[in-house]
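With one protein chain removed, the remaining protein chains of the complex are shown where they sit.
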Amino acid sequence: MTFHAIIEQATLRDALNATNAIVEECKLNTTPDGIQITAVDPANVAMVDLSINESAFESYAADGGTLGVNLERLLDVVGMGDSGDLVQLELDQETRKLDIEISGLSYTLALIDPDSIRQEPDIPDLDLYATLVFEASTLSRGLTAADLCSDHVQLSADPAAEAFHIAAEGDTDDVDLEVDSDELLSAQVNGDCESLFSLDYLTDMERPIGSDTEVSLRLGSEMPIKLRYSLAEGGVSVTNMLAPRIDSE
Amino acid sequence: MTFHAIIEQATLRDALNATNAIVEECKLNTTPDGIQITAVDPANVAMVDLSINESAFESYAADGGTLGVNLERLLDVVGMGDSGDLVQLELDQETRKLDIEISGLSYTLALIDPDSIRQEPDIPDLDLYATLVFEASTLSRGLTAADLCSDHVQLSADPAAEAFHIAAEGDTDDVDLEVDSDELLSAQVNGDCESLFSLDYLTDMERPIGSDTEVSLRLGSEMPIKLRYSLAEGGVSVTNMLAPRIDSE
Partner (left out) sequence: MTFHAIIEQATLRDALNATNAIVEECKLNTTPDGIQITAVDPANVAMVDLSINESAFESYAADGGTLGVNLERLLDVVGMGDSGDLVQLELDQETRKLDIEISGLSYTLALIDPDSIRQEPDIPDLDLYATLVFEASTLSRGLTAADLCSDHVQLSADPAAEAFHIAAEGDTDDVDLEVDSDELLSAQVNGDCESLFSLDYLTDMERPIGSDTEVSLRLGSEMPIKLRYSLAEGGVSVTNMLAPRIDSE
């Protein structure tokens, strides 16, 4: 197996952070077309499906194979460089370790046996009938508001209003953020949608996204959500999925 | 009882912070002329007497009545907006909850039974014979210095010098900040004044005051102090009182 790649620090960092929001260890599937990552959290609630396209790299060569990595360790090494720096990743065929070069630093990272990493999930096909596009900062603001009174957050949209709501009901207080056409970059709502989510999971998922990044949220009724966005001018595409909580009320 | 008010975020926030420095819960007395708050800390050492004049509001309508609020909870909600944003507060007559609108967010805050909140203190009439006016940053600096060697701080002024001293005596070290005419915006000292205060209480009281806010300190001899300042171009006036410690030396 050969693997040699050069990529801008910010692109790699953001892709790894998006993955690290879900899992601590993951498999990097290196194909001739780029790197593909799919992972699910230990509780089977949150998922990430991410690909770094060949076009996102300055230089890329791989003939296929899987690298098991500790994401936090890899992110610490990548963090030694600045946004614009180039990171070089190369698999050492003999030692089966990953050689990383960044801003004059040479780091040899031990890999993890991919078989010891939680199996990759199947991405389910979902019947979601709302698609809402807005900046990540809008979601961030709604989650902060929900956190004022609850551990859960309700996402809802209805076709009549074409507005989107991020809301929460606490024991005594409740809160509602209406995301209207001022903030919605696009909205397609083909039926009433309303689902409840764990605030912790959704907050972890949202945190690594740059506040002005356009995100596309697909929503159903008591269904998982899909949250999609891309990084590095489309070179990296990320799809997050989060399973709903059952409203106990 | 009706209550409906619209006010700039910074004005409400600063007024609530000044109150929260003394107590966690308080009664908002809503009169046709504005909101009035009087509160004393559980140990009966520190007091706040604050009014938000009708003129400080963009819009104000109240026919009298008392709202019991958890200050930290209310401040968290207000904190969802920026300084210049408008906050709308409206009492829901049916649910007896406070509806808060801020920057697209709707929050319903449960109120506290005013009878369960510590009774409002009487503001004592005091014979204080020094009045010193300076910027809050001067007091802040003196308190930081006192904290280097003690848990208490001595405030003193004498008519001859017309200077003001913030001083502390520790077990081995001592410190003295002389606030002279360079920093005193005005000084009227009609007798020797010297009182000792708990550093913790005075620091809590000073913390919410903007560093360039003009404060007027009235001081006596082994007497409480009165610290007065206004916010929002006079729309909010705050008077703090703090009881002295007995110097055990």
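By letter and in written order, the chains are A and B; residue numbering begins at 1 in each of them.
What we mean here is this: contacts are C-beta pairs under 8 Å (C-beta built on N, C-alpha and C of every residue); 3 or more make two chains touch, one makes a residue touch a chain.
Being a predicted model, the structure only gives us computed values, none of them experimental.
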item	value
Option touching the unshown chain, where A:His4, A:Arg73 or A:Arg228 are the choices	A:Arg73
Residue, one of A:Leu105, A:Ile123 or A:Leu185, that touches the chain absent here	A:Leu105
Where the missing chain touches chain A, by residue	73, 76-77, 80, 97, 104-110
Touching residues on chain B - with respect to the absent chain	141, 144-145, 148-149, 172-180
